[in-house]
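Complex shown without one protein chain; remaining protein chains in place.
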Amino acid sequence: MNTNRMNRRQLLARASALGLVSVGAGGLLRPAQAQGTGLTVMDWTGYEVPELFQPYIEKHGAAPDITIFSDLEEAWQKIAGGFRPDIMHADHWQIPARRDTGMFEPWDTSRLSNFADLMPDLVNLPTLQHEGKQYGIPADWGINSICYRTDLITVEEESWNTLWDPAFSGKIAQTGQMDNMVGSAALALGIENPFVNDPEIMKAIEAKMTEQRALLRFYWTDPTQLSQAMATGEVAIAFAWPSVYKELKAQGVPVKYMRPKEGVMGWAQGMLLMKDRDGDTQKAYDFMDAWIAASTGRWLIENYGYGHANVKAVDGVAPEILADLMLEDPTKTLQSSFFIRDMPQDVQTVYVAMVERIKAGG
Amino acid sequence: MIGLWHRSPALRGWALIAPTLIILMVMLVIPLGMLVAQSFWTQSGLTINRTPGLQNYALLLAPEGAIYRTLLVKSLWISFASAMVVLLFAFPVAYFIAFHVKRSRLTWILLVTVPFWISYLLRIFSWKIVLGFGGALNSGLITMSLIDAPIEALMYNQAAVILTLAHSWSAFAVLPIYVSLQKINPQVLEAAFDLGDSALQRLRRVILPLAMPGLLAAFLLVFVPTMGDYITPSLVGGTDGVMVGNAIATLFGKQNDAPLGAALAVATMAAVAALVGLILVAARASGLWRSRS
Partner (left out) sequence: MSGRSLSLYAVLYLTFIYAPILLLPVFSFNDNIFVTFPLKGFTTDWYAEMVANVPLGKALRSSLLIVGPVALISTGLGLMAALALGRSPIRFKAAILGLLMVPLVVPTLVLGVSLLTLLRGVLGVQLSLATVAAGHVLLCLPYSVVILLARLDGFDRSLEEASLDLGQSAFATFRRITLPLMMPAIVASLLLCSVVSFDEFLLAFFLSGADATLPLYIWGSLRFPAKLPSTLALGTCLLVFSICIVVLAEWVRRRGAPGSTAATGL
């Protein structure tokens, strides 16, 4: 009797245990599915829209699988953990270190019909091109500058030093990104290239960034935070993406995007091709070719306010849009702006640690 | 053998817990082992040197590691304060639902959970709307002519972090406390009342000891996860909002020093375990908690 009773209880326990484990394991180990598009791309949120690769969709009938990220560092971590996209989008200055891991292979540029239309200044960047091989295909690029509320503050001279002006203390916001933080400090100090292994330059940059911290309302983490703060007047002057300026202006907020005497800051991103990939190679090239098409570029300029590597992308874009983005003469803007041409790994390590230390208040 | 299985409650216990243990072993012990191993390595650039050593822990204790120690202490404080605020806010509500709501308890339980079904980032954002520069509080005070200019001090400080965390985690305190209070037989309370105990005496002698498992559970469920939350602090804490979680994340990512990040993670986990242990011992010593297990 007793045995029987225990038996049933224990049977129940075992059955439910088995059931749950199999439900769990079944979910876990279900074979690959829904990966049938033959191409996996890893990109920032916002780049998953079909307008950025329309010719690919026309040819293959469907969009590739796009895994989104919001933080490039986390994306590298995901790759380090074993995730394998076929194509990856990244800041150009981060590419050499990843290239050196041997994880990516150079593109065969002859397979890209639009490659000849790309701006040579971008194509030839040492971060994208190495030993004559094109590891990164330049895709989008742009400028960054200072945005300020013309009704709240008066700027005597448009300069990067306005971000250090004690008169604006508590009303300044700076980006939290290392490359741009160091870049603004270098521009304010008149240092042409801070990304070299020179202890004196590094010390000067560190002092400048530390000095700025006390004047800041915050280091912004995302453009939404910044545009909200500038719209309310909580922040009167800030390092800002052009998109922030564009939206503030569109909503009738009195703002100006500076053309500092030291020049604006430039940025660029490139596309990488994974060496060890599961996806279809032809599809990878079709995707890349669609991305660098002039039609894609025009959409990117008009809708996101970014520049595009294709020289023909500006054709047909309204002049006032181009003027806001300083893209009237893309090549001239590119050549005259502060641009990271290369960042050695050891220099990067020092600056990242420095920036984190300053942000944390040490 | 079979007979032993049938007669042994311990064996049945193991059978019940086996699936959970297997999941923990596979999904947790292995990653945890990797983390600990990593904390003894070193990294330069993207290359990892696997010769084990204590250099990372030494650095955390050295003068150069002061920033990490400061962040750790600050994070422990913010999480502890948030957990305490949450418990204080939540207890009376849980008590109310357990003893004063007669029929619509499920509705009440759902009511206290609903604000948390709209995604965490939106919740944080709603606090920015309340506390922000052009936010509800500032606009309201200006409209009532109580202030002339917006108060900037509402946002981007530790108090904003604690308030936002306390709001975000309140359901995680109300439910466990309610669950343990609700098993108290109301007759016990009445008996205490009949004996002439004051409200405070009843709380101290009857309710708190019986609610203790729930209070401790609530504390654990709020304190421990908030220690690892670095999104809230970075969104509402401003330049003061950096917590130890941020430091660990950047060490693993941008700073390319996963081994030091691992060491800091291990140190953080040890600190949390120590503090939790201390609180459990204190609860036992106070006589308010007599766990059977």
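Each chain gets a letter, A and B, in the order it is written, and its residues are counted from 1.
In the analysis below, a contact is a pair of C-beta atoms (placed from the backbone, for glycine too) under 8 Å apart; a residue touches a chain by one contact, two chains touch by 3 or more.
What you see is a predicted model; the values in this text were computed from it and never measured.
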item	value
Touching residue (missing chain; options B:Leu60, B:Ala81, B:Ala171 or B:Leu260)	B:Ala171
Residue touching the undisplayed chain, where the options are B:Ile67, B:Met84 or B:Val130	B:Val130
Contacting the left-out chain in the complete assembly, out of B:Arg50, B:Arg105 or B:Arg284	B:Arg105
Residues of chain B in contact with the chain not shown	9-10, 12-14, 16-17, 19-21, 23-24, 26-32, 34-35, 89, 92-93, 95-97, 100, 103-107, 109-123, 125-130, 132-136, 138-139, 167, 170-172, 175-176, 178-180, 182-183, 199, 203, 210, 213-214, 216-217, 220-221, 224-225, 227-228, 245, 248-249, 252-253, 261-262, 265, 268-269, 272-273, 276, 290-293
Missing-partner contacts on chain A, residue numbers	5-6, 8-10, 12-13, 16-17, 20, 23-24, 27-35, 40, 44-46, 48-49, 65-70, 74, 77-78, 80-84, 221-228, 231-232, 243-244, 247, 251, 253
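Keep in mind that, in the parts below, only the chains that are shown with their structure count from here on.
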item	value
Separation of chain A from chain B, taking each centre as the mean of its C-alpha atoms, in whole Å	33
In the complex with chain B, residue positions of chain A that touch it	3, 6-7, 9-10, 13-14, 17, 20-21, 24, 71, 73-74, 76-77, 97-98, 100-101, 170, 178, 213, 216-219, 221, 225, 228-229, 231-234, 345-346, 349, 352-353, 356-357, 359-362
Residues of chain B touching chain A in the complex	3, 5-7, 12, 15-16, 18-19, 22-23, 44-46, 66-67, 70-71, 128, 132-134, 150, 152, 156, 234-235, 238-240, 242, 246-247, 250, 252-256
